[in-house]
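What you see is the complex with one protein chain gone and the rest in place.
Right after this comes chain A.
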């Protein structure tokens, strides 16, 4: 007998005539979340490997946000005729959150294909790969989030207790990141053209979403803004921090978008989970 550990007994059964897809998908999600430690360890490795040999590592993201903030802050506060004190808190929250959001979406496209080797060799819940992508981006985000209180202190912008609502906003963002990692991860494994399309959409969305500019500049058109899901999500974090809470309509929109993305991605997951090993 070997001295090493014994593997726990397990039964794998699949019947193509009655595939019980929903049950299998549920088991995948359950086991995937149960092995969050694995996803966490992998995410930390990803971060370490990405910045191996770099002196300031993931703080490069922070630094580039700072530079962008300073440059754009000076220019756009002038262009929009706003004082720095009015404009910078808005810009900081917007840029930091947007970088996190955009990073999560682009990373979601490779959540499955980057784990190709593992998917084709080991039976691991696919949920783990999606979680890994969420954790990886969450870790990166943790390096630039402190910029927000820093700028707030510098400009004496102190939000009230409603700022705690931003935590709910972050929760929504994470939920969306998870669903996107499942949906985009699988779609991009199957159709290799989707990743570049997503990159283009995100670039366009950066300009169409009030990040550099403020929503009130749209005047009477501002009522249409909640149709932009990126705006709604961004506003659930920016609203509590900068604008004293954010409108109920925007919160409703953000929750609806999250539910919709969740429904679509889970439906897709249930239907095509079994095909993923052939796609990557």
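Going forward, a contact is a pair of C-beta atoms (placed from the backbone, for glycine too) under 8 Å apart; a residue touches a chain by one contact, two chains touch by 3 or more; residues count from 1.
As a working rule, contacts and distances are computed from a predicted model.
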| Among "Lipopolysaccharide transport system ATP-binding protein", "Aminotransferase class I/II-fold pyridoxal phosphate-dependent enzyme", "GntR family transcriptional regulator" or "4Fe-4S dicluster domain-containing protein", the UniProt name of the subunit that does not appear here | "Lipopolysaccharide transport system ATP-binding protein"
| note | Cross-chain touch to the chain not pictured, restricted to A:84, A:124, A:147 or A:266, is A:124
| task | Against the chain that's been left off, what residues of chain A make contact? List them. | result | 1-17, 35, 37-38, 41-42, 45, 48-49, 52, 117-124, 190, 192, 274-275, 277-279
